[in-house]
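What follows is subunit A.
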Amino acid sequence: MTRLVPHPVLSASLVLLWLMLTRFSLGYLILGTALSLVAGWAYSALHPAKPRVRRWRVIPRLVATLLWDIILSNINVARLLLTEGRGTRRSAFMQVPLKITDENALAVLAIILTATPGTAWLEYVADTGTLVLHIFDATQADHYRDVIGKTYEPMLMEIFE
Partner candidate 1 sequence: MSPLQAVPLFIAIPVAIMVVLGSTLTLIGALGFARLTSFYDRLHAPTLATSWGTGGIIIASALMFSVIEGRAVIHEFVIGLCIVVTTPVTLMMLARAALQRDRAERSPVLPEDMQLRPQHPEPPAQG
Partner candidate 2 sequence: MEIILSAAIGILSASGIWLVLRPRSFQVVIGLCLLSYAVNLFIFSMGRLTPGAPPIMPKGGFIDPTLYADPLPQALVLTAIVISFATTALFLVVMIVSRGLTGTDHVDGKERSQ
Partner candidate 3 sequence: MISEHMIIAPILIPFVTGALMLLYDDRQQREAKFWLSIVSTAAQLLIAVELVVRAKTGGDISDAEGISFYLLGDWAAPYGIVLVLDRLAAMMLVLTALLAIPSLVYAHAAWDRQGPHYYSLFQFLLMGLNGAFLTGDVFNLFVFFEILLAASYGLLLHGSGQLRVRAGMHYIAINLAASLLFLIGVSLIYGVTGTLNMAHLANLIAQVSVEDRPLLHAGVAILAVAFLVKAGSWPLSFWLPTAYMAAAAPVGAMFAIMTKVGVYAILRLSMLLFGETGGASTGFGASVLIVLGMATVLFGLLGVLSSQGLGRMAAHSVLISSGTVLGITGFALAGGGPAMLSGALYYLIGSVLAAGALFLLIEPMNREDGGIAAMLALTADAYGLDDTDLDEVPDAGLDIPAMTVLSICFALCVLMLAGLPPLPGFIGKLAMVQALIAQTALPAGLAWAFIVLLIVSGFATLIGMARIGIQTFWASDIALPRVLALEITPVIGLLVILALTSLKAEAMLRYTTGTARALHDTEAYAYGVFATPRVADRSEDPAP
């Protein structure tokens, strides 16, 4: 089974992706399954670090938090952009030490941070586990540090490690 479907989760989501792209019908399901198997083999050929998802339950919570955050920061940034003329806004660099080291978790964190307007991932130094961010609004530095350190990081650690 593991030889045939090396990444069941991945393959399943690929089938889902396929069905989203096409249509829900038996024919497409078969075709999609076949393709996803091929894709799964190809993926496993690359020997990626295999993510081990421990707690599925946390994922919906993460998504919800994220969506909410995105909306908030969208409004925030849009407001800042439109009112920039007043010139009070300052941006800043900030460094955040990270505890998570799992590649996949880091990637998800990167996605989260980028998807949230206002924060930009600059660099992550693997030796020290430090993340360098650029934030649009310097006044929110503490907020972001909180959000990363107290919300997302624990959730990700819960999921992946």
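Quick note on selection: all candidates are chains of the complex that A comes from, given by their letters.
By our rule, contacts are C-beta pairs under 8 Å (C-beta built on N, C-alpha and C of every residue); 3 or more make two chains touch, one makes a residue touch a chain; residues count from 1.
Computed from a predicted structure; not experimentally measured.
This complex places one of the candidates 1, 2 or 3 in contact with subunit A: number 1. Chain contact summary for the complex, subunit A toward candidate 1: residues 17, 20-24, 70-71, 74, 77-78, 81-82, 84, 91, 93, 95, 107, 110-111, 113-123, 125, 127-128, 130, 132, 134, 136.
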